[in-house]
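My structure is below; once you've seen it, I'll send some questions.
Only one protein chain is missing; all other protein chains are in place.
Let's turn to chain A:
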């Protein structure tokens, strides 16, 4: 092996360090980047069939510990497509827009239709956007929601992110939908994606997430009420923290459920084999959180059956309402397709059967105590 002479080595090292100083496009220091924390999409006002894109940019600043409020910058632009609008927005700022930390996509309520796949495509294809970003609907508009800066928001954090995914807020009223999940649900037959709906109060300083939207082909998406959202969440996602008020005569009980589990099976009809009914079994476990009378542990079974009857009624109501609207947020159809032998017309069989399907619900409430020590 031949070694270079000293002076040649020196030249090589000098050249290499010279090259390092010419750092190019991939090398961008963190303080030369702007972190987009959320994107809002509204229908365009001036461009036909276009979109208005609003970016919420989190600004870093000096001493985070000393500052009381987070600071954000908002950028808006209308364009024929989302990608185009974002490209144009890049020319509005002095730094590079970094979408790697963009974790919430907020879509105007009006845009939550079946064709939302066409504009959501941009987010799927762009490599630096994470597929675990949350997607949510917005009322009255995405821009309004983005511009809300809640009082509880801490510096260097984004309140919109904390709502979802049970990292901070795990209320059963909050539905979480990820970007990958939304795409999958839109493209799959037999399930309707459900998105949380973000609203704000009159003062514009609070974010309120307790309704949800079932996305379907129709112009006006079906909005689940607060109670329906709670049922949907705890039945499908086993959300905890479910509270339930039972009234029986003068007795009022507030039950706290810590566990809920739903299992169901299809009951085929005798002749065609098409599904005739869905046999659903729900088990809920919890304690009594509040009561207006003295309770006895001996009467726990009574409270159980009382609660079971009541919950059953509500669940039935919710299921039949969805059935009447011909919506399937639970993905019964998907499950049906997945668990039957595949034939060409399996989905049409299901579509025909679903409007008339019968729900047989049994609810088993298991209270584990009266919530107090006798």
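We adopt the following convention: contacts are C-beta pairs under 8 Å (C-beta built on N, C-alpha and C of every residue); 3 or more make two chains touch, one makes a residue touch a chain; residues count from 1.
In the analysis below, contacts and distances are computed from a predicted model.
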## Note on the structure
Given "Acetolactate synthase small subunit", "Spore gernimation protein GerA", "Sugar transporter" or "Cu-processing system ATP-binding protein", the protein name in the UniProt record of the chain not shown would be "Spore gernimation protein GerA"
### Which of A:26, A:298 or A:341 contacts the chain that the document leaves out
A:26
### Query
If the hidden chain were put back, which of A:128, A:219 or A:324 would touch it?
A:128
#### Entry: Residue numbers in chain A that touch the chain omitted from display
16, 19-20, 23, 26-31, 33, 35, 37, 58, 60-64, 98, 100-101, 103, 128, 130, 156-158, 161
